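Yeah, one chain of the complex is gone here, protein chain that is, but the others are all in their spots.
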Amino acid sequence: MTPEERLAEMGITLPEVPVPVANYVPFRFAGSLLFLSGQVPRGSDGKPITGRLGVDTTIEQGYEYARICALQLVAVAKTAVGDLSRLSMIKLLGMVNAAPDFTDHPKVVNGASDLFVELFGEEGRHARSAVGMGSLPSRVTVEVEAIFHVR
Amino acid sequence: MTPEERLAEMGITLPEVPVPVANYVPFRFAGSLLFLSGQVPRGSDGKPITGRLGVDTTIEQGYEYARICALQLVAVAKTAVGDLSRLSMIKLLGMVNAAPDFTDHPKVVNGASDLFVELFGEEGRHARSAVGMGSLPSRVTVEVEAIFHVR
Partner (left out) sequence: MTPEERLAEMGITLPEVPVPVANYVPFRFAGSLLFLSGQVPRGSDGKPITGRLGVDTTIEQGYEYARICALQLVAVAKTAVGDLSRLSMIKLLGMVNAAPDFTDHPKVVNGASDLFVELFGEEGRHARSAVGMGSLPSRVTVEVEAIFHVR
């Protein structure tokens, strides 16, 4: 089953990802590597989802927002390569907006990791770090950036 | 126009970048990828520029300091490849020293992104993340690391 077929089976439509209004772009190829800009979670109204783990956001919410970031990364990757079957996930950096004493970053970033494996199977397994930021743009809850390999 | 010609037109002389006094180096090649160590902004006296966004540093100052980081990255890249025309910018990580409630990281990191596009044109457009750190070495305002592709 292709990632696109899995998306259909799961009833998921890839979100539209806004193009940055600045001198950077959502993705860039370097040979067979595909580098993606960090994605922040957006609600159905397109607005960034804000909050801080350990303050006003639960782990379950954080997981869901990390999953949204991952879906947005997949949407960008599809724009970049057309056919998602050509991709292997290589590396993910999950950056969680969290209070200094928060400890469950991995459980939040699993929202992204799980989505990649659901869609890509073995090719979705990746190296990653899941860490806590002092602050994030617009006070978003989480930001995820990714590197894919293109076959 | 080459990046070197644009620098001349803009009246910019690339800064001297101090070689780290430790077991790491300012750049490393991996095949056609060029990985650069994070650069922190230095004043004309060579001292690191310190401050924290949302505390004692304005967005306009942060933008300027991110631009200095970018110039230092270009100086390192020139040492690495000689001819800047051989480079495409791929990925930038802009790390801002900011208070927990700061929200305008992208406006700060634009100082680096804009410089790369001014110098390299389309080849300067890059994937990026712009995020907030809990702290930075010497309490510098911002640190930027970069990956280039060499043609």
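First chain written, first letter: the chains are A and B, and each begins at residue 1.
Quick note on the criterion: a residue touches a chain if its C-beta (ideal position, glycine included) is under 8 Å from a C-beta of that chain, and two chains touch if they have at least 3 such contacts.
Computed from a predicted structure; not experimentally measured.
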item	value
Which residue of A:23, A:39, A:61 or A:135 touches the chain not shown here	A:135
Residue of B:18, B:43, B:121 or B:137 touching the missing chain in the full complex	B:137
Touching residues (missing chain, whole complex) on subunit A	31-33, 54, 88-92, 96, 98-106, 110, 113-114, 116-117, 124-135, 147, 149
On subunit B, residues whose C-beta touches the chain left out of the figure	22-28, 30-31, 33, 35-38, 52, 93, 95, 100, 132-139, 143, 145
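Convention: only the chains that are shown with their structure count from here on.
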item	value
Whole-Å gap separating subunit A and subunit B, where each centre is the average of the chain's CA atoms	25
